[in-house]
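For this depiction, one protein chain was excluded, whereas all remaining protein chains were kept in their positions.
For subunit A:
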Amino acid sequence: MAAAGDVLRQILPEDGAAGELHVLAVGDSHVDRKVIERLLKISSCKVTVVESETRALQFLGLDGENCSIDFDSLKVNLIMTDYSMPGMTGYELLKKIKQESSLFREIPVVIMSSENILTRIASCLEEGAEDFLLKPVKLSDVKRLTDFMRDEGMKGEKICPKRRRSYDCTPSLSTAFSLISHQS
């Protein structure tokens, strides 16, 4: 997977300290947007917050015709999106991004949801979500995520999902999740 590794070295800042992670956060709750923005800023990220999936796609430049992709146009290193939203859901945004034929599909997408529904978690992970965070999201969740991304950026390796404690899982279920193949 050398090609993917090269791509990710371009997407992720090589020098974790100096390079800033740019995170796009998507959510329809004003309160949640303000909180996630603060959590990300405290974690030393550049943040863009939008209120819907439509706006997210507009920001990424994916809502219209996308003729040429160059590395400069990959504006964000990470997308964090609410699952439940009027209009397009976070799951649908995830699918749209992962189905992209361009480099946009390499952008990690994290789903946030207030509902601990295992089938939902499983489908998101199966669809290629990087992680699934239970709301309300805490600083420790965000720090873990951003630290991990910075580490991966420095190594230049493809990001692989590891089983995490961000959702409630009994040990036997975690084993089941680890068997779900990550879409590459």
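By definition in this document, a residue touches a chain if its C-beta (ideal position, glycine included) is under 8 Å from a C-beta of that chain, and two chains touch if they have at least 3 such contacts; residues count from 1.
Note that in this section contacts and distances are computed from a predicted model.
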item: Among "Bacterial surface antigen (D15) domain-containing protein", "DELLA protein", "AP-3 complex subunit sigma-1" or "Histidine-containing phosphotransfer protein", the UniProt name of the subunit that does not appear here; value: "Histidine-containing phosphotransfer protein"
item: Options A:R55, A:K75, A:R105 or A:K138, residue touching the unrepresented chain; value: A:K138
item: Options A:Q58, A:Q99 or A:S114, residue touching the unrepresented chain; value: A:S114
item: Selected from A:S29, A:T89 or A:S123 as touching the chain missing from the view; value: A:S29
item: Hidden partner chain, touching residue among A:L39, A:I79 or A:M149; value: A:L39
item: Interface with the unshown chain - residue positions in subunit A; value: 28-32, 34-35, 38-39, 42, 84, 114, 135-136, 138-139
